[in-house]
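Just passing along the structure, written as structure tokens.
Heads up, one of the protein chains got dropped from this complex, but the rest are sitting where they should.
For chain A:
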């Protein structure tokens, strides 16, 4: 279908800038995009009859990565070697 209707996973790599241009970056648009992303994740991994650890473990792993990246400048000072 047309470029604006496709989801991120269905967009080819070369079309990525064009696809980004069609996205709505107003606050409502961003909020809507966030809502869509969360609900698709929620309905796939958490809102099931017999879920497993995968639902929250992925969220926790993402949180760990995010917080590591936020503190990276501070952690960089405790490196073991100066030259890599």
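Just so we're on the same page, a residue touches a chain if its C-beta (ideal position, glycine included) is under 8 Å from a C-beta of that chain, and two chains touch if they have at least 3 such contacts; residues count from 1.
Just so it is clear, contacts and distances are computed from a predicted model.
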Among "ATP synthase subunit b", "Protein YIPF", "Auxin-responsive protein" or "BING4 C-terminal domain-containing protein", the UniProt name of the subunit that does not appear here: "ATP synthase subunit b"
Touching residues (missing chain, whole complex) on chain A: 1, 5, 36, 39-40, 43-55, 57-58, 61, 64, 68, 75-76, 78-81, 84
